[in-house]
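With one protein chain withheld, the remaining protein chains of the complex are depicted in position.
Presenting chain A:
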Amino acid sequence: MMADTIHSQAAPAGGVRVRPIGKPMGRSAGVRGGRGGTGWAAFGFIAPAWLYVAAFYVYPLAGNVRMSFQDYTVTSFFTGRAPFVGWRNYEAVWRDPAFAKTVVNTVAFTVGSLLFQFGIGLALAVFFQRRFPLGGVLRSLLLVPWLLPLVVSGTAWRWIMETDSGVLNQALMQAHLIDQPIPWLASTSVSLLSVTLVNVWVGIPFNMVILYGGLQGIPAHLYEAAALDGAGAWQRFRHITLPLLRPVTAVVLTLGLIYTLKVFDVIMVLTQGGPANSSQTLTTFAYDLSFQRLTFGHGAVVGNLLIVVAVVFAFVYLRATRDGEGRAAA
């Protein structure tokens, strides 16, 4: 009897842990018992998690929001005083000549990165589905960009893309594809393209691995049946692979989007956002405002903007995964 009770209470523990987000604990929530003691016990289990979240997530977040309304200068660090200035920081960032350019750059960088990371990642995933000699080795080698610390690969790319002595220009010139070296990192018109290229290279393994995993989940008999029905390779890809890969695709793209939005090291190592802000994205711009120009209020504004964008897409992601689960369950 006693053991039974414990058992029946243990079962909804998973539910109890998170219920406060949605609705209050109580009989209506379907928790058996509902005696006062259970509520306190439940609270005891929740408290550490909430304390952790409050201390490490909510507090800095609130601090950042507060800072965006303050004139936070070098002096503030010494005196602890930073007057509130209302929306003036937001106005200043909006008027900053680099801001509009940075937003456009961020969109171009993110869309460009996602498109090619996903496209190439998918192509490689489909390619590696076939079994062939050394396939496994090759697939593992493709993970290298993912395994290398970004500062290392970024520095290597910096050398590769050097205008005069970089191997990329040398190779292109040898192949007579160009007759003038391209200033990959030293021109305002190509620097964004260059950092995007490197970021695509960095992101391909992630896309490939997840999509490859997704492909494994598609039953082989579907392809066999389709082949029997006379479907060609393209039709099989178009009508079996793509639709069945949709839930995975949604996950890959939204996660990729959030990862790309916050890319910092690649740009910092390659161009520091330059020349003349031509490869500045919101992330590097926030760093520049806070830690180079030492206008912390302005940096906080851009940080907040990033958070809002990231939260929006985080919800999109959760929605996408929920839909995916729903379909899979049905």
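What we mean here is this: contacts are C-beta pairs under 8 Å (C-beta built on N, C-alpha and C of every residue); 3 or more make two chains touch, one makes a residue touch a chain; residues count from 1.
Keep this in mind: contacts and distances are computed from a predicted model.
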Record-based protein name (UniProt) of the chain missing from this complex, from "Pyruvate dehydrogenase E1 component beta subunit", "Protein GlxC", "Molybdopterin-dependent oxidoreductase" or "Sugar ABC transporter substrate-binding protein": "Sugar ABC transporter substrate-binding protein"
Absent-chain contact - pick from A:N105, A:S153, A:T196 or A:S290: A:S290
Which of A:V144, A:L242 or A:A276 contacts the chain that the document leaves out: A:A276
Absent-chain interface as seen on chain A, which is shown: 14-15, 17-19, 21-22, 53, 56-57, 60-61, 63-64, 66-67, 72, 74-80, 82, 97, 162-165, 181, 183, 185-189, 191, 213-214, 217, 247-248, 258, 261-262, 264, 271-278, 283, 286-287, 290-294, 296, 299-300, 302-303, 306-307, 309-311, 313-315, 317-318, 321-322, 325, 328-329
